[in-house]
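My questions all concern the structure below.
Of the protein chains in this complex, one is absent; all others appear in place.
Chain IDs A, B and C follow the sequence of writing; residue 1 opens each chain.
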Amino acid sequence: MRVEPWREIAKFGRKMVEQGLVGSHFGNISVREGEHIHITRTGSMLDEITEEEVVVVPLQGESPVDSLASTELRVHRRVYAITEHRAVVHGHTPYAVILSFKYDSVKPVDAEGGYFLGEIPVVEGESGSEELAANVASALKDHRAVIVRGHGTFAAGRDLKEAFVALSATEHSCRVLYGLLCLRT
Amino acid sequence: MRVEPWREIAKFGRKMVEQGLVGSHFGNISVREGEHIHITRTGSMLDEITEEEVVVVPLQGESPVDSLASTELRVHRRVYAITEHRAVVHGHTPYAVILSFKYDSVKPVDAEGGYFLGEIPVVEGESGSEELAANVASALKDHRAVIVRGHGTFAAGRDLKEAFVALSATEHSCRVLYGLLCLRT
Amino acid sequence: MRVEPWREIAKFGRKMVEQGLVGSHFGNISVREGEHIHITRTGSMLDEITEEEVVVVPLQGESPVDSLASTELRVHRRVYAITEHRAVVHGHTPYAVILSFKYDSVKPVDAEGGYFLGEIPVVEGESGSEELAANVASALKDHRAVIVRGHGTFAAGRDLKEAFVALSATEHSCRVLYGLLCLRT
Partner (left out) sequence: MRVEPWREIAKFGRKMVEQGLVGSHFGNISVREGEHIHITRTGSMLDEITEEEVVVVPLQGESPVDSLASTELRVHRRVYAITEHRAVVHGHTPYAVILSFKYDSVKPVDAEGGYFLGEIPVVEGESGSEELAANVASALKDHRAVIVRGHGTFAAGRDLKEAFVALSATEHSCRVLYGLLCLRT
């Protein structure tokens, strides 16, 4: 049975906030369905997404409602254009942001991260910029997650569950690595 | 449709506690409506605000129910008197408090903080004092948030959602910066 | 209107767990009512207290149901015997435990802690021992909260709300102080 995309988005948005990955306003979520993208609005609170808080835009080209969508719409669109992913989550996850100032890629030391994520690239780019869209989408061709320096994590998968796992695993790996770095200094 | 101010206050009070920004008793919230202020009572638990837990006082002058309102009423009143803000939230957010002992202003290094908040001033003043009211209100003329040294954050905006985002963004920026400082030492 | 003691205990037990002060099993709570104490059972989960999970024992002397009560019953009884407090909460709050290895008393540096708690004594004593009961009760004569070295915090007040605030404020003060100590080293 098809679950409406906004319900899936609402479910995982709530999980992101409740599990301490992000604050209400610090992320966005999309799902691809055929030639359309269902994406959270700009300014949405991820822990209380309703049907009205999700905008449907075409996969390619622009649309009249683009301006209602998350300011990171360009990134989401590009990911779907050049990868096989069907869902993308983004959040300002604190440990990933901290480590992004120190590394050009994060190499998880925990078992789950090493096995499931492999190396996590760190890229650059201004919010909403062409450069950011290109860098994130390119990194997600070969990775489940990518960290934008000083900004947050984008994670992707075949569905929202898989994208959420990648986001959550990335933050866990960064937290463990950060914990070790504090010990070692 | 007008949402009753106490409902908005209850909603964001719960978010503040649930998202780990403050403990139940360590903050207060107000909304301006015309020439009145709706403000949480002294001793209110932010995660269970009811209509009875919100007091309505005049914007200017004093009122018989002033003594029921948060002990920070003076700060809230002053903010509305000299700025355009329509909502104020205050909380004893831990990372902001920690950094306030080290800095005279916090310069976010994360993208969101830099773009949305700019520099966050750190001011001084005893709880409930004239000095605190003057310093906080003055800082909020040009900033979305201000940290009171050793005490907590005041954040403001056109509505409670905007004030809450500013509070949450301030704590996120302080957390990231703190994380980096621990790495560097 | 009288609220049944077990309902108050359930409410604040849930808050302790939900606000990250303790895990389900790492604390106990009591309220004095006249010549009796309502106290959580040994092994109770603080986030799901029901009427059956609260035992009523006499303030003085022993009772047949003593063995069902929290193993810290002796501490609670002694606090009521020699102080004016009407409610006691105890939890294995992590930052208080960490600092207890470093200090013989914690001096809060944050405004709330300094004003509301003053100095927080650190005492010693084995769980369930006479020594622990004597040390904690003695400290709570002049303080709202006391930390047992390597173990956790006992906080007290005129009612559970006040005791909970003292527990929460103690952990906040310890967290801020710990954060500063990590920065300074």
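One rule holds for everything that comes next: a contact is a pair of C-beta atoms (placed from the backbone, for glycine too) under 8 Å apart; a residue touches a chain by one contact, two chains touch by 3 or more.
What you see is a predicted model, and the numbers here were worked out from it, not measured in a lab.
Counted over the whole complex, the shown chains touched by the missing one are A, C. Among C:L68, C:I82, C:I98 or C:A134, the one in contact with the hidden chain is C:I98. Contact with the omitted chain, checked across A:S24, A:T153 or A:S168, is made by A:S168. Touching the missing chain, out of C:V17, C:I39, C:I120 or C:V176, is residue C:V17. Against the chain not displayed here, chain A makes contact via residues 15, 18-20, 109-112, 114-115, 161, 164-165, 168-169, 171-172, 175-176, 179-180, 182-183, 185.
Although one chain is not drawn, its touching partners on chain C can still be listed: residues 17-18, 20, 23-26, 43, 45, 47, 92, 94-95, 97-98, 101-102, 126-127, 148, 150-152, 178, 181-182, 185.
Everything that follows uses one rule, which is that only the chains that are shown with their structure count from here on.
Under the stated contact rule, the graph of chain-to-chain touches is a line, running from one end chain to the other without closing.
To overlay chain A on chain B by their CA atoms, one rotates by 90 degrees, a value rounded to a multiple of 5. Each chain gets one centre point, the mean of its Cα atoms, and the points for chain A and chain C are 41 Å apart.
Separating the centre of chain B from that of chain C, both taken as means of CA atoms, is a distance of 29 Å.
For chain B, residues touching at least two other chains, in rising order: 18, 20, 182, 185.
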